[in-house]
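Only one protein chain is missing; all other protein chains are in place.
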Amino acid sequence: MAFLEYLADPSTQRSLLEQSGEHLFLTLVPVAIAIVLGVGLGIWAHRVPALSRTIVGATSTVLTIPSLALFAIFVPLVGIGNTAPMIALTLYALLPIVRNTVSGLYSVDNAVVESAKGMGMGATKRLLKIELPNAWPVMLAGIRVATLLTIGIAAIAVLAGGDGLGTEIFRGLRRIGSAGAFESLLGGTLAVVVLALLIDLAYLAIGRLTIPRGIRE
Amino acid sequence: MAVSTALPEPDQDAAALGRSEDAAATKRAKRSKLVRYVAMPGFLLLLNVATFLWLSGQDLDSIERRTLTAENLIGKAQEHVWLTLLSTTFVLLLAIPFGILATRPRYRRFAPGIIGLGNAGQAIPSFGMLALLFYLFRVTPWLPSTGTLPVVVALVGYSFLPILRNTMVGLDQVDSSVLEAGRGMGMSERRVLRRIELPLAVPVILAGIRTALVLNVGTATLAFLFGGGGLGDVVYNGLSLRRIPITIVGAVLVATLALLVDYIASLIEEKLTPKGL
Partner (left out) sequence: MIELKELTKRYPGTETPAVDRLTMEIPRGEIVVFVGPSGCGKTTSLKMINRIIEPTSGQIILDGEDVTDVNPDQLRRRIGYVIQQIGLFPHVTIEDNVATVPNLLGWDRDRTKARVDELLDVVGLDPDVYRNRYPKELSGGQRQRVGVARALAADPPVLLMDEPFGAIDPITRTRLQNEFLRLQQELKKTICFVTHDIDEAIKMGDRIAILQERSIPAQFATPEEILTQPANDFVADFVGSGSTLKRLKLTRVRDVTITTDALLGRIDEDKHVLRQRLQESDWTAMLLLDDERRPARWLRAPDFLHDRPVAEMGLPARAMIEPQATLSDALEEMLLGSAGVAIVVDGRGAFQGILDVDDIITSIQTMRDANAEFYRASKLIDPATAIA
């Protein structure tokens, strides 16, 4: 089958691997930044409930904006290339993380927080040692969703001058009608799916490692 | 033990106090509701006015002037809206009945599989899937390969699984105890569906409509890649030609359209949801 030949071709393998690396970079850096920002915003929103609706509302508004447009908005600021998409991707990844941080913190049993308070644990210590660890499973789920979201959208970065696996997909698109188009389309798309599956497995492993036995389902 | 004499006159004053507190609270609630309704349109208005003002202060070259005519932009917007409406209508006509069917007791066992597929499908990038579906259309001899049909089919194909999944999950959540009460009273399966499940499912369906609209207005932004036009074309033009004014105007218009669609859908959702749910 033509697709298998395509896969077997070393130059295909090279470019797919290279692009996968780029794609991971495009995904993981924004997610990392979104984790820092999102968890912080989430903790703040949890502390100040009046604020939470505004914060969650703002992040969900951002998610409604189509990706190409959000990429494009930053291009005049930082130029063509990876940076504009990465800023936009960071913003996209915020919503799941903020929302799950807030709901995770709310899900911690009141009795647990009160007994910690009653034993003389200060507010910061309570947050770090009691509330966040117990909210972690929900937070991790949000981070996972954010990552999968980002992997998908990152495929569009190529349209704003970025790289990643979108390059291969776009290559196929431009050659529709001639040979090799389908293979490139499929190759690029499948590579993204494979990457997503690997990331998903990684999160499963992270969950196993970081969620204490006492609160595992 | 001396009892405090500072208590107000029993019932009268307490009730008056309560009433005035209630009135204040209602006024506050009304104000915040108003704010919520006006916030998004207000923001969009400001955004577009600001963009327009900025634009009029710019020196535009010939390409920019040609692209940024009202005629051109409105035309692109119309294409975009048309694609969104078409694809949303079709995907709902397919996904909602399918979703209802898949949650019937008879086909229950397929449900987890389908939902799992829908979950997995989230990992497929829109860009890739649209392109593949479009390609399939191109390649199949007896299917039209030009015009809006391939693009619409691609859009429908992409949004089908997510909408189906949401519908199924939503229907599942319709309180099973209510359903059991219905069957217990002797209602047939079809009656339970019509009299109990569907009315309770209205919010689910409305949410599905909103999700479909937002999803499709977003993916329709990429329609230009497949000859479908739409506002994404303007944005991409701006990016590939390195013309900032075109880029900005395109992006602002796309964002405005998407946020407007979401806003209107949320109003419809709110208005049509039966009270008490």
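Should a chain be cited, it is by its letter among A and B, assigned in written order, with residues numbered from 1 in that chain.
The definition used in the following text is that a contact is a pair of C-beta atoms (placed from the backbone, for glycine too) under 8 Å apart; a residue touches a chain by one contact, two chains touch by 3 or more.
Because the structure is predicted, anything quoted here is derived from the model rather than measured.
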Contact partner of the left-out chain, one of A:Val39, A:Ile55, A:Val102 or A:Ala116: A:Ala116
Selected residue (touches chain absent from view) among A:Leu24, A:Ala58, A:Ile130 or A:Val194: A:Ile130
Sites on chain A contacted by the missing partner chain, in the whole complex: 109-122, 125, 130, 133-134, 212-215
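Note that only the chains that are shown with their structure count from here on.
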Residues of chain A touching chain B in the complex: 61, 64-70, 72-73, 75-76, 80, 148-149, 151-156, 159-161, 165-166, 169-170, 172-173, 176-177, 181-182, 185-186, 188-189, 192-193, 196-197, 200
Complex contact set, residues of chain B against chain A: 40, 122-129, 131-132, 134-135, 138-139, 214, 217-219, 221-222, 225, 232, 235-236, 238-239, 242, 244, 247-248, 250-252, 254-255, 258-259, 262
